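Removed from the display is one protein chain of the complex; every other protein chain stays in position.
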Amino acid sequence: MLNYTLRRLLMVIPTLLILVIFAFYLMRLAPGGPFTSERPLPPAVMANVLERYGMDEPLYVQLWTYIKNIICCFDFGPSFAQKDRTVNDVIAQGFPVTLTYGFWSAVFVLALGVPLGIIAALRHNGFWDYTMTGLAIFSQIFPNFVLAPLLVLLFTLSWGLLPGGGWNGGQWQYIVMPAIALGTSYMASVARLTRGSMLEVLGSPYIRTARAKGLPERTIILRHALKPALLPTLTYMGPVFVYMITGSVFVDVFFSTGGIGQDFIDGAYSRDYSILLGLAILYAVLTFALTLAVDLLYAWIDPKVRAGLS
Amino acid sequence: MIGAVKRRLNSANFADERAGEMVASRSFWADAGRRFLRNRMAVFSVGMLSVLVLFAIFGNLFSRWSFEEIDWNVLGRIKQDGGPSLENGHWFGVDELGRDLYARVVQGTRTSLLVGFIAGPVSVILGATLGALSGYYGGRFDRTVLGAYTIWLAIPYIIFFVVWQAFFGRSMSQMILVIILVNWTAGLLIVRGQVMMLKNREFVDAARMLGMSDLAIIFRHLAPNVLWVVVIYTSLVIPEVIMMESLVSFLGVGIQEPNTSLGALLSEGASTMTFGTLWQLGFPAAIFVLAQVSLFYIGDGLRDALDPKER
Partner (left out) sequence: MLSVENLHIRFRTGDGLVHAVNDVSFSVDAGSRLAVVGESGSGKSQIALAIMGLLAKNAEVEGRIMWDGQDLLATSNREMNRIRAREIGIIFQDPMSSLNPYMTIERQLTEIVEHHEGMSRRAARARALEVMDAVRIPDAKARLRAYPHEFSGGMRQRIVIAMALMCQPKLILADEPTTALDVTVQAQIMQLLQDVQSDLGTSVVLITHDLGVVAGFCEDVLVLYGGRVMETAKTMALFDQPGHPYTRGLLRAVPNIEDPSDALTAIPGSPPNQHRFPVACPFAPRCADVVDTCRETLPQLRDGRACLRPIEELT
């Protein structure tokens, strides 16, 4: 198990490196940069600016310096477009925000999606089953960027229950809508997946064996069926986290939470190399960490996989 | 179906065999067509989508304004006078800048459908080709492709999208290009699996013995047999691509003004809804939802009609 973890971690490093190199060259080779504007700077000033940011050196030297600084001092360099702010400042300010509602959104996805899927499976073709099918189609058609305005329309503009945006130090009222907007469609997918796998498990021979033991239904569901039924959902959480990171960029922008998504988009507008690169690395690391966590959890839960790894 | 193909390939006259194979696959598609037509929701959705396509192509003819033109009469008083109206010819009202929303929605629908129907199929063809090669040749090539696939899927596409858009401009063709690049994995795995299954069948051996080259085998013999997978997959990718484009445009890094897309219109509508100009959100949202609903049910119908497992 430890071995497997280490091997997975070792895989991540080259992947990240490729990503960094690729993104670095992509940005630098593209026309335009943070200092190109409508009115071009005088060449002398431009040279000065470039030197200040170390951009007068050859690209591979810049890349080397960049990677070295990250590894030795966890330093992603200064922002090019925002004066007196480093990338680390931007991350320190925005990341906790994104992480906070992202966490609650994941809780929402699992805490609602899983029970809904199980109930739908147990009451196959009943009210909850149909409710869930409806929800699944609804979420396919209303992606987060349609759902979010709808939520604001209802909860803020019509009923005045929740603030339509902002963060305010992370009070719960400010977390609710971002978390729901980010999570709803994955909640529906999780519910659908859980329902499907639960139905499959309930029809399996080993559940019939459990029934033949004369165990009460509750024990059969909780002790025998729940774990295998949740395994597919667990694997699906890897991709879900990847999608949710994409979604968080939208949520940060739409709800003005002050999370890193807004900085990322701003960085794109101002062609702020270091912000874009730094946040891209952060997003990638976050994805790898979450995916790895899911895989490890899976390996730990499934005895067959666990046995195969040790 | 395979059995029939196989028998024909083993017979003497190869030209006859080719013709015979075409007939066999034609009947498969005819059957599938019949099954699809029996699915009422899918047929209705095809109708709905056709109306949307016609709207995108010819909608302009019914518009009194172009999508860039500013109506100075309503500019200062959009909340009061900018709503949908028959008198001043703004069927859907005007947007925040006083431009005709009907013309803009037509334009936006055009962009979104164009992006979806070009980038979607091209991505799938790209992914399917890679998948077919990968499945056919196996070995190191297959491992490399699969490795790249796994890594690619683990990266949120928005990173690549935003970085690319920031530096290569935001025209329609750039948008289509970047969507294809982001989606190169579409259909890869499923076609790879199909080809791996098919390549050991007798009819492939027979073709090989007849001296056909690998590429000819892949494109002439295997491709028709995995076409159904590709069709199903394309029907899934198109709405996804439209969704992707809309999201990126919503974030402001998509299609550049004054051109627009459904996502950009949704974004503008959402940003002004506090002012009470709800039509600016409502019309684009309705068209978007309509497109997604019909694509969803068409995909559903295709799956039912084509997938052997569903039958």
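Here the chain labels run A and B in written order, and each chain numbers its own residues starting at 1.
Methods note: a residue touches a chain if its C-beta (ideal position, glycine included) is under 8 Å from a C-beta of that chain, and two chains touch if they have at least 3 such contacts.
It should be emphasised that the depicted structure is a prediction, and the values quoted were computed from it without experimental measurement.
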{"item": "Omitted chain - touching chains that are shown", "value": "A"}
{"item": "Residue touching the undisplayed chain, where the options are A:P43, A:P58, A:G160 or A:P205", "value": "A:P205"}
{"item": "Chain not shown: contacting residue from A:L215, A:L234 or A:L296", "value": "A:L215"}
{"item": "Residues in subunit A touching the chain absent from view", "value": "204-206, 208-216, 219, 223-224, 227-228, 301-304, 307"}
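Here is the rule we use: only the chains that are shown with their structure count from here on.
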{"item": "Interchain centroid distance [CA atoms averaged], subunit A/subunit B, Å", "value": "25"}
{"item": "Contact footprint of subunit B on subunit A as seen in their complex", "value": "15, 19, 23, 26-27, 30-32, 137, 140-143, 145-146, 148-149, 152-153, 157, 164, 238-239, 242-243, 245-246, 249-250, 253-254, 264-265, 267-269, 271, 276, 280, 283-284, 287-288, 291"}
{"item": "Sites on subunit B touched by subunit A in the complex", "value": "151, 153-159, 162-168, 243, 246-247, 250-253, 263, 266-267, 269-270, 273-274, 278, 281, 285, 288-289, 292-293, 296"}
